[in-house]
Every structure is written in C-alpha cells, then in structure tokens.
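A single protein chain has been omitted; all remaining protein chains appear in their positions.
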C-alpha cells in the first residue's frame, strides 16, 4: 500500500518499502494472531489486515493521537480485524484476549527489553520482527538476543526514491532502517 | 517467502526483500491477471500465488532450465494458478488467453522496448513493475517512459544482510536494484 | 574538510564524503592542472588546493552568487592557486591558459556532452571525474562513454550520517551520488 493512502497526522509512519519487507519477514498466514506493538498510524496492522483478511490483529499504542489515526485508517480500509489497545506496552498486553503467534515492533519507547521478555513469555516460539532506527536500540537488541541465544536475521534497508525536477529524476535517500527477525515455526 | 524456500539451480533469483517490495508496488488484488515476464525461478509468480490464491498468473520464460524450476516451485507451493509460457517474450505473449492487468518484468534479455510496447498495447492502463540491475537498462527505461510521457516511481533498494562470524553480526552488502513502477487505476 | 568549514549560501555543495571520494578518484599529484567545472561553492577546488598546495586549479562557474562564494572560500583558505573563470562552460574554457591534466565535473547544467567533448579535445589522456545525481545525466554519460569506447569506473555512494536525538544516534540518509571516473596515465 502507498504511504499516501494512510491518514497520517504528525505521527511517524513505517514507509512503504520497509513495511513491505517487514510484512514479508513476519511470514503471516491465515489463522495467525499478530500483535503490532507501537502501532503508530496503524499502517502495518492495516496492510496486514488487507492481505490476510482472516487474521486477528492487536494494535498496541500509547499516544492518543496515534490511536485516533489507527481507528481512522482501519475505518478507511473497511477492516474489522484490528483491535486497538490503548496505553503503554507491555503493561497493556494483559488486555489482549489472544496469545500472539507473530509480533511486529515498530517502536518501543525505551521499553524494548520488557516488551520482548513479555512476548517470549507468552509464546516462546512466536515470530518477531522489529524495526530499528537508532543505533543504541540496535545495540540493545543485539545484547538481548545474545543473552537469550536467539539466532536472528538482521537486514539493513536503504531506500532511495525518485523525485521529479523538471524532466529529471533525482534520487532522494531515505533513512536506513534495521529489520530484525527471529523465531517462528521454521 | 524466504529465498531458501525456492528450488533454484543456477538461475538468478529476485531476492526476498526486492521481491517483497516489488510485489507491494504491483498492488495486486483478487481477480487480477499478472504476467511475470522473464520469470526465472518463478519466485515472484509463486509468492504472488501464495498471497492471492485467486489470481491468474502467466509466467513467461525462455530458458528451459528456468521453466523446469518454475514448474518445480509451483508444485512445491501446491498452487495451480500459474500458467507457464515457454519461449521468448514478447512473441510468446500471444499464447496467454487473458489480457494482463499487472505485469512484473524481472528480466528482458535486451527486448525491453518490445515487451513494454506490446504490454501497453494490450492494456494501456495496466500496472507495470520492473526490476533493473544494469545501468544501461535503467537508461533505456528512462528513455521509454519519457517518450511515452509516463510518470513512473523509481526506487533504488540497497539491502545488507547479516552474516554470523563467531558471535558477531557482519553486514554483507547485496547488489542494489532499481524498482520502477507505473500505471494502474490510481 | 568539513562541510561547515565552507561559506555556502544557497548554492548546493558536494558533501564531505563525496568530495573525499571524488578527490581520491581524481588521483591528483604535484604539478597537475585541475579544471573544476561547475565549481559551485568551490569546495572541491579549495580542498584540492589545501592538499596539493603546488597545483594549478581553474574553477569554472556561471552563477555570480557561486563565483562570490568560491572567492570567499579561497580567501578563507588562504590559497592563491585557484583561478576563477566566470561564465558558461565549455565556452569559457578558452579563458584558461593551461591545458588540464585533470577535471572534476560537479555540474554541467545540461551541457555535459559539449563539456566532455571539449575537455577530451584539449587533452585526450586527461583524467576526468564526474558527480551525477539525476538518473538522466547518468544515462547521458553512459551513452557518451559507450560512443567513445571509454572504460569508466562507476561508483555509487550512499552516505548516512548520525544525528543526535537525546542520547540516541539516528542515521539520516543522504542522497546517493554516482561518481564516474576515467582516463589518466594508469
């Protein structure tokens, strides 16, 4: 889905290409339960719902402005498979009535360790995909996966997109994103 | 889908992340007809078939070895929505009994202009996504889209993937790929 | 040299990392004559002058505002080895009294073919390094070097630089630049 499809406001959004790769790494399938932690505008939840109409999705988000955007984007998409859980993860994990088979973590607001601990307690074999921009967050995840003996795939994605200047196409560099994936029934 | 899911042989394959972004740019939907031109191992056809089980796909490929791989990968996936058209595109386009709504061009073997001309003759409003590695091919496409007055989105994707060396993660640069998209009912 | 060393105004400037690689590709040496075509702020001329104080440099630039910046930056650097030639290249090439051994082309304002033709007429064995951002300019250069049978090295440089956000380092993607090099007494 295109970035400009989504109602966005001021909330940062996972960009189209990063979202596509992240969804691919999630390896979703019919019947799965996806937790979208730090859901932001809900773009990952909504695109997952569009591709896999039968799955159950929980979107965890603490910012009221973002919660409104998730709601608006779900409505625009005409999907009813996203449950929005407002508040600060991982405390709010208790409000979801289905154990996750998959999780996407787009933002952790400094609570990465608590979020990962809780997810893996709920389902040690679940598949988890994370997006990371800050080098310090990457460092923290490396420490966590080493501590747990997790074998993860780490992909760095550097996207440039064309902009027209008269008849010319100029390539504009996007910010690089780390996509970390592990777990799942492989 | 992971690259190592596919039966590959010596045929070059669109890599997982590039495939995910290309499929996202295609904007497929139930009911569409996808032509996969220069299908190679069939990885794009098969992944499209897995995500959208109801669509009709035609995989055009001239190398006999690749044709066998497409067949093997479709069989492994258990999909029957891919029709394989053996021979050299665009001549073989006549053998497909459904007009395309979407096309993915992963390889053109020097016949890019003929392929695009024929596709746009068959359906001037179709959506087309191309993957290009050679700078000369990129230049040719720029010339074609300028000549036709097509507004295209051009994205360059630079992926690095981790490799383990003892306890360390070393990032290995993949080759950059240009993904060009245009058309469709936007 | 750091980008913030230079007096810049509104004129686009070759960024530090791209400048370093371009200067390295130029393979300058004491005694050489460098033509800096489309010199902009003069950052390449000035840095070359600082590293090789004995060389002779001609900075060709058509925008009066940029000419003032080149002058200001040379003055700040305390170098007197840069001659500024105001006006539109390649017409202004006649005003330089030394044949070039090296040329850097940072901007051609649509006159790339004329500039390259003239340079190679003046010195068929000279070393030339070009920076290109627009894909159409890259395509034009590919056509020129193919037409002349030139073997060029093409490098694409994608730089990301850290920005601090509190205690975090976020990587910000710069725009990718093509650096094309050929010729010279190798």
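Order of writing sets the labels: A, B and C. Residues in every chain begin at 1.
Basically, contacts are C-beta pairs under 8 Å (C-beta built on N, C-alpha and C of every residue); 3 or more make two chains touch, one makes a residue touch a chain.
Given the structure is predicted, the values throughout are model-derived calculations rather than measurements.
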Touching partners, among the displayed chains, of the absent chain: A, B, C
From A:90, A:106 or A:176, residue that would touch the chain that is not displayed: A:176
Residue touching the undisplayed chain, where the options are C:24, C:88 or C:109: C:24
Residue in contact with the excluded chain [from B:24, B:160 or B:181]: B:160
Where the missing chain touches subunit A, by residue: 135-136, 138-139, 142-143, 154, 156, 158, 176
Subunit B, residues in touch with the chain not shown (by the definition above): 133-137, 158-160, 162, 165, 167-176
For subunit C, residues in touch with the removed chain: 1-2, 16-17, 19-21, 23-24, 27, 51, 142, 146, 151-162, 164, 167, 169, 171
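Throughout what follows, only the chains that are shown with their structure count from here on.
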Size of the rotation, in steps of 5 degrees, that lays the CA trace of subunit A over subunit C: 180
Innermost chain, taking as reference the mean of every protein Cα atom displayed: B
Rounded Å distance between subunit A and subunit B, as computed from the means of their C-alpha atoms: 26
Distance from subunit C to subunit A - Cα centre to Cα centre, in angstrom: 42
Inter-centroid spacing, subunit C versus subunit B (mean Cα positions, whole Å): 38
Residues within subunit A bordering two or more other chains: 158-160, 162, 167, 169, 171
